[in-house]
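Provided herewith is a single structure, encoded as structure tokens, for subsequent inquiry.
Excluded from the complex is one protein chain; the other protein chains are retained at their positions.
Moving on, here comes subunit A:
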Amino acid sequence: MKALILVGGFGTRLRPLTLSVPKPLVDFANKPMILHQIEALRDVGVTEVVLAINYQPEVMLNFLKDFEAKLGIKITCSQETEPLGTAGPLALARDKLIDGSGEPFFVLNSDVISEYPFDELIKFHKSHGGEATIMVTKVDEPSKYGVVVMEEETGKVDRFVEKPKIFVGNKINAGIYLLNPSVLDRIELRPTSIEKEVFPQIAADKELFAMVLPGFWMDVGQPKDYITGLRLYLNSLRKRSPSKLASGAHIVGNVLVHETAVIGEGCLIGPDVAIGPGCVVESGVRLSRCTVMRGARVKKHSCISSSIIGWHSTVGQWARVENMTILGEDVHVCDEIYSNGGVVLPHKEIKSSILKPEIVM
């Protein structure tokens, strides 16, 4: 089976992290975001993944070389020369997705984190025999999104309503699709929106079905949602493979610690924390609801909450970092500094406190 992951563009909402690497390679729960999806696809029998990209292809291609061998799955790139929207890239990658076997192929939005229940999706798709299946997720505030109106028992999709003003349903497009090759005949090679142009057509032909995504769902394309997403992910990990989470007297709630990370004495870590490869957390540190990325060092007695600490950064002794502080790559927060929501671009030193949310270039 094949899959296409819509990687798209510049990832500007995840800056400053995406000033250092393209978005799919930003780490989430200690591994590049896109790896979560690629591994889940491989586990369900996908043999080739096509990445539809239009930004920094050289960086992506290098990454792929490293991982192709380790993962045991073929990874290729389909490069857009102009942004093709959410459906155009499928037309561009047509030759890679159709192999004559008639098998359906997956399409994923790269920002989406979930449990990826691809087995159930395949079963459902085969059972209804329709041309396309999309996964939907229930949300509290549907009018922020595009709502999928469907028949509850069969899952047959009636229509899409973009940002509805009155309540029409509470299920939105989760960005995970399983499509028959015939869908490609409906897509022209030009900037096209899959929700606005392609799916409504398929729904009108009564060939589009929706399945409610079991488990959690999050679009982690921006820092606030990234942090919430980590909580949901670790929660799910607790249920599926609790042994992967850290345990001990210094651990509270769900905490993921990479095996090469080092944690000192007298720390209190958690809940909802991920500590990446090669990180050093010195003694007396308090971490909660935060991500510490590869190679970062958190010095003694400091306190970090609801923040993201970028690769190879340091947080000084007695520093307090909180309220959606995002440190880019190689940022050094000096001792005793307070950062309240500072968003700091790479290669900076923070020598004075940031009292209210501010971007530091």
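Please note the rule applied: a contact is a pair of C-beta atoms (placed from the backbone, for glycine too) under 8 Å apart; a residue touches a chain by one contact, two chains touch by 3 or more; residues count from 1.
What we mean here is this: contacts and distances are computed from a predicted model.
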Chain left out of the displayed complex - its UniProt protein name, from "superoxide dismutase", "WD repeat domain 75", "Response regulatory domain-containing protein" or "Mannose-1-phosphate guanyltransferase alpha-like isoform X1": "Mannose-1-phosphate guanyltransferase alpha-like isoform X1"
Candidates A:16, A:32 or A:155 - the one touching the absent chain: A:16
Those residues of subunit A which, in the complete complex, touch the missing chain: 9-10, 12, 15-16, 19, 330, 343, 345, 347-348, 359, 361
